[in-house]
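After the structure tokens below, expect a handful of questions from me.
The other protein chains are all here in position, but one chain of the complex has been omitted.
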């Protein structure tokens, strides 16, 4: 089921859906139960029902303020054997909600990393291929100096690498703290503090999450993720904005991949649908990022009244939309049509303007009574592109290093 | 289907759901078709299928960037008779999307107005009932001067009336402009400009919306609605924040209605679930309000690339969540437990502090060599409540006027 | 002193400056003192020092959490006669802070209204002058159908009128409630409740503000103002975005007024400075609008711990920047260069595309076996502009009405 309000939503598959979140909650309960059993605290573990109905749990969520209470009831009813009554013993609702969100976000980040890799590869090739493709450098909408399309692609690449670096630094900690972060109930079950902390570590390990002290109202991990997701949509928003500008028919230096954006009534139109939808994501993400900061700043006591609850849907929206925008950007870049002839023609039309700065400064340097005049005289007349080549190389090197370091 | 990420979501019924939006789109197409037929332009109208599958339309929405293209195809396929091919003739996708959103928002606002009325009635009674209930006025968390719970309730009432006033001023215009707001295609169908404008007015009237010139990239109507919705959650957020504070066991002057907020592991707990969930809405709404302002500010040309698309889900979230919070607040207020004994006891415990200001200023006035000394001497010793009574009356009067004026 | 971080800041003169705010605080204290004196409560009033040093008051503001405590000390020290010791008696700090902010905002809104009037006049003339200036209607960056520049100007006019309407509905209430909104201290000074309320009403009247019950934590009036300011920058942001697009050399249909935007190193450049700076304001305003909603939603008890304090600078920034953007937009519109030849040439180049929709629908209507075919056949071949004329007239009528109603 895709979201009618968010065309392209289906690209995110099941990532961050209510169903995925509920399954992740079940996985958290299962991992805790298995860990209790392995530690000899609970009896031999039993498989929990991963097919719990979302609607049933959701309908009961308001009463307790979160979906876990109803979920636990169902899980205990349906599980078989003596371990059934051990489900959730030692945990608190927030443990399950937060850890499950982290599982979902980790899955989303895996997908994001794959998309980012694809984008880095495409942009690397694009920057390299077009290192000598002369085009117009535009500042404040006006033609400024000559540049190459390779350097433009390298700037996009830098944006994507910055985002990838942000995504790479976030961690996904499990949350296991009990009612108020003291692990009080769990301590009742184990013989020694070290054994309690082993339960926590063991559960995190089963889930593939980082072990961490309880962070019920220390929400740094959440804002770090949100900020990184925002950094992604920023990067793609910048690219989409450039594509939208440069694909205007009056400029027409690039165009979206064919096959989308037809109009039912205007046959000549080819709307830049992918860039439009990516830009949509970039416009809606920053406020969601800000919401997570508010939630962190307002998190009072040992569990917050509203700030915590505000995070769930915010993370789901932000996570899912970021994945959709990632996929759209990957497709956009992979199929981008680049009209090098048009770029050259436009730049040559304004060549005198575009080169005025360099000529002026060369003239200044030549006339200046200085040691510099000699060296500047050594520059060839046709060299108006500055160090675009080495700057592209620097971006390519960074990309190659990142690709190697981020399997 | 309720949203697992937003406990209480089911309170909004079908308001602003994808299904409701799609049905509203069908209603827009129907109204336009009927109007064309009545004007003798199209043949006798035919009923369009209101049961269009959301999933099918949603899955095709990305290709054209919005759901209308696929919807129109389906409607034409399924409608019977010669009018079928007339579906959507003269309209553009944005006409249908925007007008349908306005229909949904209008429905949401009807519900909001009903909830606001209920709240105004409850708060009116509460303020009146407790006009002599002495309690502690708190500023910057510290006891300041005596007040009455009636005046606190009147302050909440003022918040709710301010919000209601904002909701009352918004309008819900139809959007019918054709591809670029010129009504060019529609002009082909009608004989004269006045007849074209009659089609627009007639369609708006059928839908119960305001007639308006095209506002494809003049988004004032959208931000006005968003701002008003934000004003609602502000009001309820303030109330919820107060309830959360005053229901802390150490203060315990009020409590949420019984029946919710039990904890599975801590039997003594009675969590203030309604206030918590209302506050959640208040924390997530302002960024959504801001998103709509961005969308308005960035709306370029005759149709925007991203800003427009960013509005759809934002309005759906904001509209639906506001309705949920409205309902929760109504329930919260209606069942609020007010412990007048505890209020009195707490105030009396700190009476000397609470009355220090008044005593100091009375002493000042008495000692001052001024005409004022005499009048101030005339105040009775036990009158520490200022003009709480008349201030309550002023709020009640405003409420009564609003109730009368807003059927 | 202008703000280096906000080029153009000087356009707002003294509006919303710290000095203006401090002067407004003194005016509030003066009005209250005069009212007390007139009522025979305080001795004959005395003029307060309007030249209080901002730095001195600001340096002492942290200790009490706001600037009023230090200000009152200074005012009492410097005033002459027996009334000196009556300064501030009956008021609380928040009364002075809030009322002074309202005075500053009212002054800013006066200036805004004047700018809006100028813009409405310019755009009215522009829309009328260019009612037959054929240009390209662009949707999703692509040429769609023919339109007129007059209708584009009318769309801008609609944006401006929407904003003006929002500004027109806000009110600027005085805040006089005493420590916790009970007017407790003031009640000590006057003989009867009605007399206390007369003091409030009299002070508001002296200041030219609306009388209102205390709104210390009922912040509807503040968000209403913030929302209206945001609506203004939205309108101008949309216009600036269009100017930036249409003034790209590859499009070149309009250009900013001459005289700004030269580049020190690139003599050919003429940067669209005004639109750029207006757009800057539009990008920074929505989050400030959102901050005010947060402040309203989080305002606890009878005085808030942080939300209230967050409003001051937010309102100052929002108010001042809106005035600067207003002035820049007025100048931008007044001097806008409109290249009608270029508009026509570009539209004619793509005429077959631009008219494809109308031709298709005309063909459809002609071929349809329907009552509509006849009427559609009556449309002249050269009528591709739809009802742009009547739509312009509708905007002009609205503008004329507004100009008449808003002296």
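Some observations on this one:
In order of appearance the chains are A, B and C, and numbering begins at 1 in each one.
Note that in this section a contact is a pair of C-beta atoms (placed from the backbone, for glycine too) under 8 Å apart; a residue touches a chain by one contact, two chains touch by 3 or more.
Remember, predicted model here, so these are calculated numbers, not experimental data.
Although it is not drawn, the missing chain touches A, B, C when the whole complex is taken into account. Within the complete assembly, B:357 is the residue of B:29, B:98, B:339 or B:357 that touches the hidden chain. Only one of A:125, A:185, A:252 or A:334 touches the absent chain when the whole complex is considered: A:185.
Considering the whole complex, the residue from B:101, B:154 or B:244 that touches the absent chain is B:244. Among the residues C:40, C:261 or C:335, only C:261 touches the chain that is left out of the figure. Residues of subunit B that touch the chain left out of view are 139-145, 244-245, 247-251, 261, 265-273, 276, 287, 290, 294, 298, 346, 350, 352-353, 356-357, 360-361. Subunit A meets the missing chain through residues 36, 40-43, 65, 82-83, 85-86, 89-90, 92, 137-141, 144-147, 151-152, 154-155, 158-159, 162-163, 165-166, 169, 178-191, 193-194, 196-197, 213-221, 223-224, 227, 230-231, 233-235, 237-238, 241-242, 245, 279, 282-283, 285-287, 289-291, 293-294, 296-305, 357-358, 361-362, 364-365, 368-372, 375-376, 378-379, 383-391, 394-395. The chain not displayed touches subunit C at residues 1-11, 18, 21-22, 54-55, 57-59, 61-67, 69, 72, 88, 92-93, 179, 185, 240, 244, 260-266, 271-273, 275-280, 282-284, 287-288, 290-291, 294-295, 298, 305-307, 309-310, 312-314, 316-317.
In this section, only the chains that are shown with their structure count from here on.
Graph distance from subunit A to subunit C, where chains that touch are one step apart, equals 1. Both subunit B and subunit C derive from one sequence, and where they touch, over half of the residue numbers involved are common to the two copies. No other pair of chains shares as many C-beta contacts as B-C. Note: centroid distance subunit B to subunit C, computed from Cα atoms, is 23 Å. Contact of a single residue of subunit A with at least two other chains is seen at positions 244, 261, 265-266, 271-273, 276, 287, 290, 294, 298.
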